[in-house]
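A protein chain is absent from this complex, but the other protein chains hold their places.
Order as written gives the chain letters A and B; numbering starts at 1 within each chain.
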Amino acid sequence: MELSDLFANLSLGFSVALSPGNVFWCLTGALVGTAIGVLPGVGPVATMALLLPTTYYLPPEGALIMLAGIYYGAQYGGSTTAILINLPGESSSVVTVLDGYQMAKQGRAGAALAISAIGSFFAGCVATIVIAVAAPPLTLVAQKFAPADYCSLMVLGLVFAIVLARGSILKAFGMVFLGMLLGLVGTDVNTGNLRYSFGISDLFDGIGFVPLVMGLFGMAEIMANMTSTERRDLVTAKVTGLMPTREDLKTSAMPILRGTVLGGFLGILPGGGAVLASFSAYTLEKKLAKDPSRFGHGAIEGVAGPEAANNAAAQTSFIPMLTLGIPSNAVMAMMIGGMMIHGIVPGPQVMQERPGLFWGMIASMWVGNLMLIVLNLPMIGLWVRMLMVPYRLLSVAILFFCCIGVYSLNNSANEVLFIAAFGLLGYLFFKLDCEPAPLLLGFILGPLLEVYMRRAMLLSRGDAMVFLERPLSLSFLVLAGLLLAIVLLPNIRKAREVAFVE
Amino acid sequence: MRRRLLLSLGGAASAAAILRNGTARAQAQNWPDRPVKLLLPYAPGGATDLMGRPWAEKLSQAFGQQFVIENRGGAGGMIGTEAAAKSPPDGYTLFFAPGATLTTLPILRKTPYDPIKSFTPIARMGDLVCGFVINPAAGPKTLHETIAYAKQNPGKLAFGSAGLGTSSQMRIEMLKFRAKVDILHVPYRGSADALNDLLPNTVQMMNEINVLPHVKAGKLILLNINYPTRHPEFPDVATLTELGLPDSDVPVWFSLLAPAGTPMAIVEKLNAKAREIAASDDMKARMRAINVVIPLQSPEQIAQHLVADIAATGNLIRDANIKLE
Partner (left out) sequence: MIRRIKGSQDLTAGAMFVAIGLLAIVVGRDYPLGSWQRPGTGVLPMILAWCLVGIGGVITIKGLLIRGAGLLDGVWAWRPVIMVTLAGLAFALLVNDGGLVVSMVVSMAICAAGTPETRWREFAIFSVIMVVIGVALFIKGLGMPIKVFPWN
C-alpha cells in the first residue's frame, strides 16, 4: 500500500470516528464496556447480545463503533476486578490475577491498575496502527496455520500453564490435566456423545467458564479471607501511592513492548489464538526475568506484559473479521451480527464497498483507547478506596455480584448452584495448595486441543506424522519440549537432593 | 340425592368447560394484547438470528405488539426446540424453527419433542439459497469436473460442514450418495470456522451462505445452486436439477411454528399477515441481501412439506448410513 493511500484512508477514518455522533457512541460503548467489565461475571458477549437489537436504530458506523467500544472497554474493566478482588471475569485476565492481586495485597493496587491501563493503551495504539497498515498481509500469515499447527500451539499453551505456576510443578501438572477433563464435560461436538454429564441436563453444553471462575476464585476467596484475618488485612491495611513510580515504569516498559508484539500476533489467529496472548506474555516475562521467583508475589512485569498482550490481541482479533468476515471469537460473531442487521454482508468486499465504515472503525479504536485511559486513570483513586470498605461488607457484595453475574449468562438458576459447588472445590484446592490458574488454562485450551487434534487427524487421513512434518507444528512442539525441560530439570534435581537428605 | 349431586356437578363441569372455551375464543380474538415471545434455538448473530430479526420487526409493526426474539441456544438447537414444544399454546410463545431441528435431529438422536405432534405450523419464514463451492486451488472448476475428480481420487477432496447433523452435512452426504463419490466430511463448529480452513484450501469444499461474498470476490468457485430456482445474484450458476442431478437437494428452510394446541384463529391470523409481509418488496429485498427466498405457503402446505422432508432426510440417513458416531 502507498503511504499516501494510508494517510488518505486514515484521514477518512478519523473524519468518521470524530464526527460528534460517533464520538458519542464510542464513549457510550467504552463506558458500558468498562462498567460491565468491572462487574464480575457479566461479560462483553452477554452485553453485546442484549444490546444488539437496539443497534438496529443507530447508523451502521455508530452501531459498530459502540459494539467495539464495549469489547475493549470490558478489557480495561476486567483487569480492575482481577487486581482488586482476585476475580478474573474473562479468560484474558486470569493471568492478571497472579501478580496484580499480590500487588494489591502489598498496597500497590494503584500502581497495578495504572500500569495495566497504560500497558493496554500503548498496546491499543500500536495494534490500531498495525491493523491500518498491515491487515491484509497479516490475514495471509494467519492462513498459513493448519489444524495440526493449532493443535501444537495449544500444546505449547498448556506448557505455559505449568510455567506460570507459583508453587509445586507437580500439582500444576495435576491441575492442568484436571482442568482439561473439566473442559471436556458435556456434548462432544465431533460426535454428539455425552461425556461426564451424569444425566444432568445443565451439563450437556459443558461447564461454563464464568461459573467455574466465580466459584474457584470468587467464592473460595471469600471463604479463605473470612477464615484468616491476617490474609486479607494485607489488602486493606496500607495503600501507598496511587501512581506507579519511575522505577515501576522503567521495569514495565520492555514487558509492555514485548506483550504488545506477542499479543498483536496471536490475536490475528482465528480460533483460540487470542486466548493464549496473556498466558504467553506472562511466561515470556517470567523466563526473561533476572529473578523469576518474584513472579506470583507481586512482580509488576507480570501485570504489564499480559495486560498489554491481551489488549493488543483484542484489537488485532478484528483483523480476520474486517478483512475476511471470519469471526475469531464470540465477540467478533456479535460484531458480524451487528453488520448484518444493517444489511452489510461481512467479507472481503467491505473494505472496498464501505471504506468509511472500515476505516472509521479502525480510527475509532484509537479514539476509544484514548477515552478509556482518560476515563480510567482518574478512576484508580476511587477503585482503590473501594478496598477500604470493611471486608465483612465487601465479601457480601462480591458474593452477590458472583451470583447475579452467573445468572445473567443464560438466566439459569442452576448455573448458580454450580458456583456453590465450585466454591467448595476451590476452598479444598486452597487448603491443598493447588493453584487454580493452571486448571483454568487447561479448561480453556483442552477442548480446543481436542478439536484441532481430531481435525488434523481427519485431514491427514489418520497419519499422526502430520504434527512433525509441518514446520510450524514441529517448531511449536520443540519449543514446548524445551520449555518443559527448563522448568522440570531444576525441580527434579531439587527433589532428589531433598529425598537423599531425608 | 347422590344422583342429583352428580348431575349438578356434571352440569357445573360442562358450564366451566363452555366458559373456558368461550374465554379461549375471546383470547384468540383479542390476540395479541401483550408482547409475543419468538423463541429461536440458536445464539444471536447467526443466520437464523439474522432472518428472525427482520421478521420480528415486521410482525411487531403488523400486529401493533412487540414480537420479542429470545435466543435459547444449545445442543444443536435441541434445547430451544424443547422449550418451545413445552410452552403454553396460547399464541404468546412462537417458535422460529430451522428445518434441521425438526427433520434431522429427531432421526439422529432421541429428542424430547416430536417434530410433528409437538407443533402447529404457521408460516414459511424463508429458505437459504446457496450451493457447493470449491477452492480453485483444488483443481476442478465445475460440478461435473468435481464429481469426475472425486471418482478418480476417492477421499482426496475434503468438505467442511458447520457441524454434525447440520443441513450442510446432509447436502454433502446427498451428493456423495447420488453421484456415488467419496468425499471426506470434516465437521466444524459453525460455518465461520469451516470458512477459515476453506480459504487456504485445507478443506476444498463447503455449502454455506457465508462463502458467497468470497465467490463474488473471485476467491472461490460456486459450482451449483441447491434450490429449485437460480440465485438472483449468480444468474449463470445452474441448479442441481439443471446439472442432471434431480431430487438431490436438501432444503435449508425455516418456518414459524406454535406449540400444538394453539387456537387455529391465531394461526390463521398470523399466516395471513406473514404472507402479506413476505410478498412485500421491502421484505423481499432485505431477505435477498442475506440470500433468502420466502415461498408463500398455507399452514397445511407447511405440514405436508415437513412430513415429506422428514421422510426424505430419513431415507438419506438410512441409505447413506449416517450416524453421529
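Keep in mind that, in the parts below, contacts are C-beta pairs under 8 Å (C-beta built on N, C-alpha and C of every residue); 3 or more make two chains touch, one makes a residue touch a chain.
Bear in mind the structure is a predicted one, so any value in this text is a computation, not a measurement.
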item	value
Residue among A:144, A:250 or A:431 touching the omitted chain	A:431
Residue in contact with the excluded chain [from A:149, A:188 or A:248]	A:188
Selected from A:124, A:320, A:423 or A:436 as touching the chain missing from the view	A:423
Selected from A:222, A:256, A:312 or A:326 as touching the chain missing from the view	A:222
Absent chain, residues of chain A that touch it	36, 39, 42, 47, 50, 168, 170-171, 173-174, 177-178, 180-181, 184, 188, 190-191, 193, 195-196, 198, 219, 222-223, 226-228, 390-393, 395-397, 399-400, 402-404, 407-408, 411, 413-414, 416-417, 419-420, 423-424, 427-428, 431-434, 446, 449-450, 453-454, 457-458, 461-464, 495, 498-499, 502
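By our rule, only the chains that are shown with their structure count from here on.
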item	value
Inter-chain centre distance, chain A versus chain B - centres from mean C-alpha coordinates, in Å	35
Complex contact set, residues of chain A against chain B	49, 52-53, 56, 143-144, 146-147, 187, 189-193, 204-205, 270-271, 320, 324-327, 333-334, 336-337, 340-341, 343, 345-349, 451, 455, 458-459, 461
Chain B residues within the chain A interface of the complex	43-46, 49-50, 53, 57, 69, 71, 74-76, 79, 108-109, 155, 158, 163-165, 184, 186-189, 192-193, 195-197, 199-200, 202-203, 210, 212-214, 216-217, 219, 286, 289-290, 324-325
